[in-house]
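All protein chains of the complex are present and in place, except for one that has been dropped.
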Amino acid sequence: MNSPPQGFQGYFKTGTEQEDAELTHVGPGTPCGEYMRRYWQPVAMSEELGELPLAVRLLGEDLVLYRDGSGNLGLLHRHCAHRGASLEYGIIAECGIICCYHGWHYANDGTLISAGSEAPDSPIHGRVVQGAYPVHEHNDIIFAYLGPPDAIPAFPVYDTEFMPDTERKTFSITTPCNWLQVYENTQDPIHVLHLHARSSGVQFGVASGVDQIIEYQETPLGMMNIQTRHVGEHVWTRTTDSILPNGNQTGAIWEEAEEAKSMQRCSILRWMVPVDDTTTRTIGWRFFNKRLDPRGQDNPELVGKESIDFIGQTADERSYEEAQRQPGDYEAQVSQRPIAIHALENRASSDAGVARLRRLIRQNIRHLSAGHDPHRPDFRGLPFISTYCQDTVVQWPGGEASTEDDLRAHGRRVAKAVLDSDHLEPQPRERFVEDEVTDKP
Amino acid sequence: MNSPPQGFQGYFKTGTEQEDAELTHVGPGTPCGEYMRRYWQPVAMSEELGELPLAVRLLGEDLVLYRDGSGNLGLLHRHCAHRGASLEYGIIAECGIICCYHGWHYANDGTLISAGSEAPDSPIHGRVVQGAYPVHEHNDIIFAYLGPPDAIPAFPVYDTEFMPDTERKTFSITTPCNWLQVYENTQDPIHVLHLHARSSGVQFGVASGVDQIIEYQETPLGMMNIQTRHVGEHVWTRTTDSILPNGNQTGAIWEEAEEAKSMQRCSILRWMVPVDDTTTRTIGWRFFNKRLDPRGQDNPELVGKESIDFIGQTADERSYEEAQRQPGDYEAQVSQRPIAIHALENRASSDAGVARLRRLIRQNIRHLSAGHDPHRPDFRGLPFISTYCQDTVVQWPGGEASTEDDLRAHGRRVAKAVLDSDHLEPQPRERFVEDEVTDKP
Partner (left out) sequence: MNSPPQGFQGYFKTGTEQEDAELTHVGPGTPCGEYMRRYWQPVAMSEELGELPLAVRLLGEDLVLYRDGSGNLGLLHRHCAHRGASLEYGIIAECGIICCYHGWHYANDGTLISAGSEAPDSPIHGRVVQGAYPVHEHNDIIFAYLGPPDAIPAFPVYDTEFMPDTERKTFSITTPCNWLQVYENTQDPIHVLHLHARSSGVQFGVASGVDQIIEYQETPLGMMNIQTRHVGEHVWTRTTDSILPNGNQTGAIWEEAEEAKSMQRCSILRWMVPVDDTTTRTIGWRFFNKRLDPRGQDNPELVGKESIDFIGQTADERSYEEAQRQPGDYEAQVSQRPIAIHALENRASSDAGVARLRRLIRQNIRHLSAGHDPHRPDFRGLPFISTYCQDTVVQWPGGEASTEDDLRAHGRRVAKAVLDSDHLEPQPRERFVEDEVTDKP
């Protein structure tokens, strides 16, 4: 190894590198924007939508979302195709919405029902259509598809939405930075150790602060990381998956790995949705059940609009000084700049997950740009898409004496069982994983 | 007619067209800015001017307006010609204003009375002049002329300023969008039907919500629209005129057309003044008399700075939710974008007035750019300029059975009488119009 660099090198470190536009810009016509537009994206929580239109912004587009008098949803370009007045001031009709300015009446698919005072046989009816997008409301979240209409995918439903005896609350959190730095944080398990345990004191479970063996593996949906660590006499293997392009599942927030279990599923299913290049809105579900939270540390009452029941996720929950004293994900991600500049980074082995996720996203973007069909999740004959996030804990023969290689081999065995069982229903899948990993450290 | 366009076309409707700079940009040296600079423009209400200088902005120029110790007005470029300190911090003198920084003293025409500590015979006196513009105070409004000094027009005074038994209040309202979308709204009579009656409930008179026959006609001052409609047994013909480049007159706010009358004049004379490309200040007079307001619905106490006595004109009068529930001109105009993008519009027959007004303005801009003298209003031997805004109501023979063609012909007759009589004093003109239109449906 050469001698380390000298100190006081600030003068030489004032680079003017720019962000990686291919991965971070999401407006119409951009490579990543096109990629994002091939998938259903959450646009709002159902509870945000009352009797008035809601101005929203998604992938750099100004839109208006509303529920018409028939209970059907519409998602239209915000500015009226006639003379540009905003449909956030539109009058909601029994079917569709009417622009306040000249009474142009649009159906929920953007077609023109009536052009105000224009004659019914005016050629304008043959020419005009308001920009509109298909929406789908599912479990209190409204999803939209902003891509080409002939390439609309089946609406994805995930296995973890069907956990028994489980409550669910929707949440939505705005982060003023690029989507990718919010998203890649989920394939960066090292930060849990530092940011959430050592830098700021223990923010989640105590066990999450224990050093872990980390591996990464691609899945049919994207990728997962595999974290394996000793917790007392147990070994805990967590897999966290990225459902491309921007979905994520995360295991129990306060997991302590105190007893053996297999395939315990996630406490959060969420999407890091690009509002525009420098604003991200994370929308998803927070799941509650006894298995995920045996000690009753979850707090559903704190879960909702710009709020969630664990620390460091929003701007307004704390003063600047409090955030300095105990920074969380919000401070780390936002302070990476409005759009993090990869060319200024010094990535190391602990960034392998982030690097791999970026590489996967870039491959998918270029795959699409090259004219290929986007990758789409496969239901594999099940009524839902199988996912790969889970926690498995085994009692470890011989206590903590195992080597790193033992832990790594065990983690791989768990991951292989999770992958190999993705054609099964939840109960058989859990038994399959249990059989594969128990008593075979 | 071909089949109408398909729905869900948002993906194909994300155009990046830009505004029409020729009609909307108003800074020094721009085509429309040059055009605007050939006319007197309101710059402030007299009541805004106290004993301190007033920082104002007009046509993209930063200026300072003040009344000196002799009672004379000055309108100077805001930054001192010496070293740029703002004259809004200037010391008002018996004659002119003194820059606070080094005591340079300017006359109201911008000439240098004294350069502070410079010797009286310093050559600086022969070199420096502060940018200044002529001003004219008239009926509590201060007007300025920002054009070339050798092309200054006579100050225009309009017939409607001399209505008998009439009170007058000045008002000034700021709208954060381009001047043209505020101005063209006045040649868009269809919006009255929709925005002010059907979208938001009745905002003005009930009669203004009745379907009308609309025609447009050029006038010596610009253009007018002619709105003719049945109201019970009467036919009401309203003409609304545009006094180019940016003046407007509008009839009685709460007109119900319940009795026959001829040539009832306007309740508002105003100018939509470009502060800069994305801010407009409407300054003018609101007129009050028994004829215009027989029911006492006007409220002079609400008329003044950023306030007027009818709904939907300002930002601060209502919450966002209230504005969504009952949008007005403010919401419609501002939400067309900071500068509306004509290239994204889908204009139809009901936009004929807007299209014609834009065409007229463009012709005038190009006329000037081509080196011709700007069009100037003609006093035609009268002590004022005749204008064309009026309401005429006749009792209709045969009640409501008339055809659209009958109404159109009647409207044209009214308009012709109004135009043909513009060389007459108000009383003879009113009799002329009455004679021309009564008993000759």
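Order as written gives the chain letters A and B; numbering starts at 1 within each chain.
Please note the rule applied: a residue touches a chain if its C-beta (ideal position, glycine included) is under 8 Å from a C-beta of that chain, and two chains touch if they have at least 3 such contacts.
The structure displayed is predicted, hence computed values, not measured ones.
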**Report entry** Selected from A:Asn72, A:Thr250 or A:Ser350 as touching the chain missing from the view
**Finding:** A:Ser350
Query - Per the touch definition above, residue among B:Ala132, B:Leu221, B:Ala257 or B:Leu407 touching the missing chain - result: B:Ala132
**Report entry** Residue among B:Arg67, B:His82, B:Lys169 or B:Arg429 touching the omitted chain
**Finding:** B:His82
Query raised in the report: Taking the full complex into account, what residues of chain A touch the chain not shown?
Result: 1-14, 188, 190-191, 193-195, 198-200, 211, 321, 323-325, 327, 331-333, 335-337, 340-341, 344-351, 354
Requested in this report: Would you write out the residues of chain B that touch the absent chain, in ascending order?
Outcome: 28-29, 37, 52-53, 61, 75-77, 79, 81-86, 88-89, 91, 98, 100-103, 107, 109-112, 115-119, 121-134, 146-149
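Here, only the chains that are shown with their structure count from here on.
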Report summary line: Whole-angstrom distance, CA centroid of chain A to CA centroid of chain B, is 51
